[in-house]
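For this depiction, one protein chain was excluded, whereas all remaining protein chains were kept in their positions.
What follows is subunit A.
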Amino acid sequence: MAREGNTRVDDEPVLEVVEVSKRFLGVTALDRVSFALRAGEVHGLVGENGAGKSTLIKVLTGVHQPDGGELRQSGRRVAFGTPIQAQQAGISTIYQEVNLVPLLSIAGNVHLGREPRTRWGLVDWSRMNATAGELLADYGIHEDVRRPLGELSVGGQQMVALARAISVDARVVIMDEPTSSLEPREVETLLAVIGRLHRQSIAVLYISHRMEELYRICDRVTVLRDGRRVHTGPLAELDRIELVSRMLGREVGDIREHGATSFGHDRHAAKEPLLRAENLSSPHRLAGVSVTVRPGEIVGLAGLLGSGRSETARAVVGALPLDGGTVLLAGKPVRRNNIGAAMRAGISMLAEDRKADGIIPTLSVRENIVLAALPRLSRFGVVSRARQDRIVRAFMTRLRIKAVSPDQKVAELSGGNQQKVLLARWLCTQPTVLLLDEPTRGIDVGAKAEVQALIEELAEEGLGVLLISSEMEELVDGADRVVVLRDGAVVGELVGDQVTEDNVLAAIAAVDEGNPDD
């Protein structure tokens, strides 16, 4: 599906955004943004978190109404008051999280809101199931469509969402980070489907943080920064560094310097382990996992979804009930199954899902940061506000948290800044071991590089870090040592020069061959 110059793209825009502005409570989210989407093109939309991508999508899909400017479809002015109006106009959207109804049947989800009906006005289930089955077969889903959607894998659900979006006679499909929760093979299927859309002259607006995907499928790209459009043009004419530099608004040289994180390897072997987790076992999840982390060392945990990466981290911090195994911190055993004991001993964990297990959106930045450290900061149950403020200011400066004030609600910050708030929360508990579960998921390139650099700094100060990441690049660049998990067991360990993408992938994919790196 490589894009050559000869793919004919109709120059007539199917959807035009003209000078669109949007403000929230005096904050400008979009500032006179214009761009056009042509029939049959795959158009990338990139920008840091907070650049205005989400707002722009919401304007295009009728969730928000623009304060200024207008939308044009095939040259005619249109306004969408609700998502259904946008859908009826042929604009369909696939969201980052699957927005379907898990308890409803697969067929029910495909047709929801536009079910075929018999002449009595009742839902025609047999026709509905038949058409849903045929439709989904095109997307590589051959399940019984009468089963609840929730029984499919996340990737399968995403495909159903896509099938649904396209079957509404869409002329424009907006995809907001559609691959963020897909397995590699599911990504391939998705990209193949996008190729088909292209041949059907459907325009695709593709939002992603993944450079590889953007360069594989996009014809043109629009870059947003701070609510403004800074670039629109053919993607092939921009190399990656240039693209990133436009997103960040920095010089190319800066990025080369900051963007690449590199760590020395093999310099920790002599030190005594700080964290020694042995034989962690939990039914169906962990089958005797052992991991050690030395001071100043970054240990990566690699493996596919469900391999036991997050479970290992949660077991170490006491959030996963264990049948067996011990956790030793600096040689002393930590009480099992007790998060409080682990925290007091100096182990903190940044959870994978920052929305569900991390930030408390209705609380302020200050409250979110000091939450976990409150027992430490209080004397006789009273917390000194001045002490809180000192700590909060220090972390906001150090982690470069962009917020109007410490009193701003966390929900109003961008994803990257929310993640930094969480990082600050755990750092102010003064841990000696930090467990990071997908610390850069869903945050933009700039914030990602900053978070990665922070992790490196912290390790250099002697903190032991256990890093979980689905991004091979992050693991390979960041970790001194990589432990590979599969089905809840350690299947390989790579040290120093062995830590390469190929070796890690080989270890993950090896079928019952013991340690592939030997």
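Keep this in mind: a contact is a pair of C-beta atoms (placed from the backbone, for glycine too) under 8 Å apart; a residue touches a chain by one contact, two chains touch by 3 or more; residues count from 1.
Following the convention adopted for this analysis, contacts and distances are computed from a predicted model.
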Among "Pimeloyl-ACP methyl ester carboxylesterase", "Phenylacetate-CoA oxygenase subunit PaaI", "ABC transporter permease" or "PqqD family protein", the UniProt name of the subunit that does not appear here:
"ABC transporter permease"
Contacting the left-out chain in the complete assembly, out of A:18, A:78, A:104 or A:328:
A:104
Contact footprint on subunit A, counting only the chain that is left out
61, 63, 82-84, 87, 93, 95, 99-104, 108, 112-113, 115, 117, 121-123, 125, 150, 183-187, 210, 212-213, 216, 283-285, 304-306, 471-473, 476, 486-488, 501-502, 505-506, 508-511
